[in-house]
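A single protein chain has been omitted from the complex, and every remaining protein chain is retained in its original position.
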């Protein structure tokens, strides 16, 4: 992050907290509204703003009692949100488009990651310049993951020995020629810690660059609870502004929840995430900002990949209306 | 002098009577055997069809049977090869479970010392999360088919061992004495006494193991990957889950379940055949 | 007249003799019971320690026991709470499996029609991949503890049902006749005849189920997430895998395995207790 | 043979074929009146147990009919619940103690538990097993198991008692004592008893009538009315008429099985 973004966020914070206190005054009699947000993964640095908003009482100021429920390898936040067992969820941009393709009407409210931290990891000295070079290698890829479908349509990957990636890296380590899907914020750090030297290439270098950690609700919920959504998104943004400046307290909180995540790794992740979260459009428009162009590109790319069966309008799928104006 | 002929006619009469009774009973027998399951099936399907509607659950949460059927029809080209692959994997896994399971139990049962020393490692193999050992399995057996069979084995062998051991240790004391008396060797006792009298337990273990082997094959595909080959149901399920194709996911699940029932019936039939001549669970007693 | 006193001394003598023999035997008994397992354990550990060295496997591929011990010591603060959580989850899962499993089997066994109609759905529940039903489970039971228990149940109940049913259908024909003769009601027959004589099978089923319930709890965390609560071993394993902390991953796996052995021993003890008075597998026969 | 008394058990032209092959009973015809004590004599495998099991509703006639108290046996069991069976093997529940085994029929019938226990202990005392109340069947000798089985049947105070070689595993003295006890109970309770034995002396000593059977196929070859006074004393065994009956029964038994080597 840079200085400018920092100061911009500060000024915004004041503004937002003012309006927050206004609304709390007017609705003081109201009870706290309970909502639940399902994360896309176990709590980590990428969820810092949400935890900060909760911890700092931004949600409470907006009359919200938010339960943060971490996800997991097989937890489908989309199904939980669409079934109503949670109101808010985090998912990747392409997941939201694919859900829409299956008739699940979700609306993205904010994108935590402006760019995708998804990457391919290689052993040091075995990296690639161009994605075509993956051909002929062993690739540990989660079956069905969207960008892989896109890659298959765009590059010649006919000769890739595709092996299901299940979260374990042992087999990657074993085979110096292999490729492993990773999150930039995690694996490379852990590899280094184990003394395995790696290099990475971002997926987004291919032009496939969906928003990641996208906050969303169902269309129905949005229509019926606009006020709640606005409150939530506002507090969410405030949380991120706070987290951007003073991450340590929140990271410690996450570490407490999740002792398996060492402070070291959380700090690393946080630093890596900074560029993705606060950079790009967010530098100018604030955390969570999204554009129609990016969504359309994504939809087109998925269409090219042959994943789409129905036509989806980008404007249908996201809204920045509830994000604080910048 | 005429007695024998009277005898014969009478017997004849009895036999023919029995036969005609049998024929008349075809319908009532049908009712008895199949009516229940059929009714249950329809009830099950109706409930399943209505629940999502009543609770307002969308097809991507809990697809209705009709959605699933649609998915099956639509994606039959994907489903059918996946089923075939899973069948092969799980049969292999089951056979390996059964053979190794029984062999190991027999070995363990042949000495208390051996049982006490080695059995804990069988429990370890069963309880240690497959995720933990999967990498080693993959390293040793290569990604894909072999590893999947190994994982299916890891998941399916324990019921066989546990039950077989229990059976081998449940030999009737008096029969055991008989073998002691006739100075039967350890292996004679095993083959001619302990294994036959453990058969009901072994069969019960196989019944459990055969369904677990399918679970194992699916988990195996999930965990050990599909190597270079085509994916089975486990692969399809993963993909369907990620793409939120819930009806197809259910179709895969139900395919797995039907495989399970099929396996179970086959193994039950085998068990009936093995125990038919003497064990209460399988023989028809004429009263 | 002096006979009785002679008798008494003699008996006394016999009993004291027996006691002294017992004392002398403490060591030999120890040898008999514990020597095997201890030796096996050392062999196991030695092999495990040498294999990675011989094959040149790095600690993040196959950690040596010493690596694992280090990991345990270092991360004890993480491991211990995780173990506790998994213990609670799997005990709950096991208890639910056992209770529901036995109850359902009893119900099914009470009528052939019921068995034929409903049993297939038990097989379906067992074989249908948990991944497929996980979303529904999570929606109905909430992410975390409840869902994990449900998944542990889904994985652990079938061995109980399958074995219990086999046992309930293995009643000795003659004893069954006895109950028919005394006009026992269906439930009297169930309680006083079928369940007692199925006990050995039920116990064998519980032994399988108790280890599976741990697997279930771990898989459950993996599949249903940890909700708002702290993570158990399943969570630790996932995280350890991602963080390439293989020794810690193994530590978690071994913790799970040790839980498994512990559970198994407890259930075995319980089985011995239940069957002690009459069944060959558990009673001490004096010859 | 035509008496006005109620008929308790009626075999009417009963055939029993096992597996469409083994003819266990053929044209078996017999009526047993209330209060009778009929002994069945016949070679091993001639169908005695089969006949008794049919009376107890534990087997169906292949042809013909069996009636008990004027009912089909299965109906009778459901309605009256007044039948007990001492099986040829002791048939005890291994997980129940001796006392609990004897309590079983009483438990199944329901009622006051204390009373039941008293009654059970009483009959166990009668068969000489009062010191073994808490023992499990596996801890008993063969004869002791049979006695538990006898106690179990007697504890139920049945109207119809079926006994399949109950005393075969007992020594002469125990046997005599139990014979006397049985006759005593039989007279007091006005039971009907069907009693299988291989011991001709026992048959003559106990019964009002002896049914002699032949093997292959099992047929009723003769019925012998035993016209000896009740209550019977042990001394009767030296009576000439007793010996006559014994000889008669033995002869009938032998002649019914003439020409066969074995079975």
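For clarity, chains are labelled A, B, C and D in written order, and residue numbers in each chain start from 1.
Just so it is clear, a residue touches a chain if its C-beta (ideal position, glycine included) is under 8 Å from a C-beta of that chain, and two chains touch if they have at least 3 such contacts.
What you see is a predicted model, and the numbers here were worked out from it, not measured in a lab.
Trainee: So which of D:41, D:77, D:154 or D:220 would be touching the chain we can't see?
Mentor: Answer from the full complex: D:41 touches the omitted chain.
Trainee: Which candidate, B:55, B:69, B:118 or B:184, sits in contact with the chain we can't see?
Mentor: Only one of B:55, B:69, B:118 or B:184 touches the chain omitted from view, namely B:184.
Trainee: Hey, which subunit B residues sit against the chain that's not shown?
Mentor: Against the missing chain, subunit B presents residues 174-175, 177-185, 188, 192-193, 196-197, 199, 277-279, 283, 285.
Trainee: Determine and list the subunit D residues touching the chain excluded from the picture.
Mentor: Where subunit D meets the chain not shown: residues 18-19, 22, 41-45, 48-50, 88-89, 126-129, 139-144, 147, 164-165, 168-175, 177, 198-200, 250, 253-254, 257, 261-263.
Quick note on the criterion: only the chains that are shown with their structure count from here on.
Trainee: Could you quickly compare A-B and C-D and let me know which has more C-beta contacts?
Mentor: Contact tally favours A-B.
Trainee: Just give me the whole-number Å value for how far the CA centre of subunit A lies from that of subunit D.
Mentor: Whole-Å distance between the two chain centres: 84.
Trainee: Going by the contact rule already set, what residues in subunit C reach two or more other chains?
Mentor: Where subunit C meets two or more other chains at a single residue, that happens at 61, 131, 135, 139, 222, 238, 241, 246, 279, 285.
Trainee: Going through subunit D residue by residue, note those that touch at least 2 other chains and give them in order.
Mentor: Residues 53, 58, 138 of subunit D each touch two or more of the other chains.
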